[in-house]
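Before any comments, here is the structure.
Left out: one protein chain. Kept in place: all the others.
Here is chain A:
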């Protein structure tokens, strides 16, 4: 747990890389990454989409291997700090049942200048989709399915990048 002071000088404790089972409050993650040297904060939210390839989703159900997922998200944060020095990162992913338009994931990245924050933010969502053990089930009117790309066991492991 890392603490910081928000604008009203109230001490807030939060985990910068976390799996949550309640609605995501974006402001908390924006506040966490903001600091005096940051000239830009880029926030991405991934939201539940109603239509995918012509199929109507009623709702989604997300599941995670929580301790490993939080560890992998923290590793992604470390990768970003190595690639774009000066960025500060917070990532949260929600699990459980999510309705249309709910926020499934938030990625907040600050940096001294905007380009790095944009680039690092996109890198984060790409890596989350590759390595973080979280699974999405789409529930439709006439069925349901766990989503996930088919792929063979990687000979060198999935950590390679």
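Operating definition for what follows: a residue touches a chain if its C-beta (ideal position, glycine included) is under 8 Å from a C-beta of that chain, and two chains touch if they have at least 3 such contacts; residues count from 1.
We adopt the following convention: contacts and distances are computed from a predicted model.
For the chain of the complex excluded from view, the name given in UniProt is "Molybdopterin synthase sulfur carrier subunit" [choices: "Putative ABC transporter, ATP-binding protein", "histidine kinase", "GntR family transcriptional regulator" or "Molybdopterin synthase sulfur carrier subunit"].
Only one residue from A:30, A:43 or A:125 touches the chain missing from this view: A:125.
Of the listed positions A:24, A:41, A:98 or A:134, the one in contact with the omitted chain in the full complex is A:134. For chain A, the residues touching the chain absent from view are 46, 62-65, 67-69, 71, 93, 104-105, 125, 128-137, 146-159.
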